[in-house]
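Only one protein chain is missing; all other protein chains are in place.
In order of appearance the chains are A and B, and numbering begins at 1 in each one.
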C-alpha cells in the first residue's frame, strides 16, 4: 500500500454539537491516526440523531474519499445512544471480530466495557468503526484494531486477491 | 440510584410449563437477585413458543415496571429453542458485549458454552437478558453481567448524561 490510509472522523454527541461540551475526543483521534501515518481530512460533529448520522455515514462512505470512517460516541445503552443503529443502516457487511476484540480487551479494564455496543462494518470500499465517546475509551479501542487495519484497507481496495 | 433495580423473571420451558419438571431455576434467580438488593416482582413460566414469549416480553417491557427482564431457557440449538429469536423480535438495541462476556467466561468451563445463543438487548428503558435453562448456567451467567447492571440501569433511566 503506497498511499496513506484516508480517514474521516465523526463525533456523535448532542452536547458537543450544542456547544455544551468541547469535543476533545475528535482531536485526540486525529492526532493518534496522524502519528500512525494516516491522512485525516474530515472531522465533523453531529447530534445523537439516527437519521442525521446514517445520512452522513452513507454520504461519506459513498464519496470514495475514505478508507476508514471512525465514529466516537453514542455507543452505550442510554436512550440517546444510537450510533450503532445508525451504522447498521449503512453497512453492508458486518465485521464482528473487530467489535469483539475491542470489547474483550476493554473488559480486562472495566466490566462496563460489556455495555459498549460499537459496530464495525464495511460498505463498498469503506470501513466504519464505532468507538466510545471518551478520549481514553476511544484511543484504547483504536489501539486494539490498528494492527489489522492496513491489511483490511488493502483488501477493501482490492489490492489482494482472495487467499 | 436510590431505588432498587426492578426485575421480572421469565422461564421458557415446555416441560416446566406442562408441569413435567419443577422450575428450579426461577426461584434460584429470584433468590440471587434479592440477595443483591434487587426487587423481583414478577416470575412466570411460558412454553417454548416464539409468539407467546415475544408477546410477554413486549408487554412487560412496555409496562414501565421493570428495569431488567431476565429469561432462562430456550437458548440452545435444539429445535424448540427459540428464546433468542423471540427476544430479537422485541429489542430495539442489542448489547452484544454482555452476550460475549457470558459466553467467554462459560467457555472456560465447558466447550458447550459456545452453543449458548443468549441475546441481551434493550427496548425503551428495559433491558432483556437471556440466560441458559440450568440453575448452574443461569447463575454463572448472571454473576458475570451483574457488575455492569447498576450502571446500565442508571443509563437506561436517563440518570447519567452521555459522557
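Heads up, the rule we're going with is that a residue touches a chain if its C-beta (ideal position, glycine included) is under 8 Å from a C-beta of that chain, and two chains touch if they have at least 3 such contacts.
Quick caveat, the model's predicted, so the values are computed rather than measured.
**Q** If I consider the whole complex, including the chain that's not displayed, which of A:95, A:114 or A:131 touches that chain?
**A** For the chain that is not drawn, the touching residue is A:95.
**Q** Suppose we count only contacts with the excluded chain; which residues of chain A make the list?
**A** Within chain A, the residues that touch the unshown chain are 92-98, 100-101, 104, 122, 125, 127, 145, 147-148, 151-152, 155-156, 158, 160-163.
**Q** On chain B, where is the contact patch with the chain that was removed from view?
**A** 13-15, 48, 73-74, 76-82, 84-85, 96, 99-100, 103-104, 107, 111-117, 133-134
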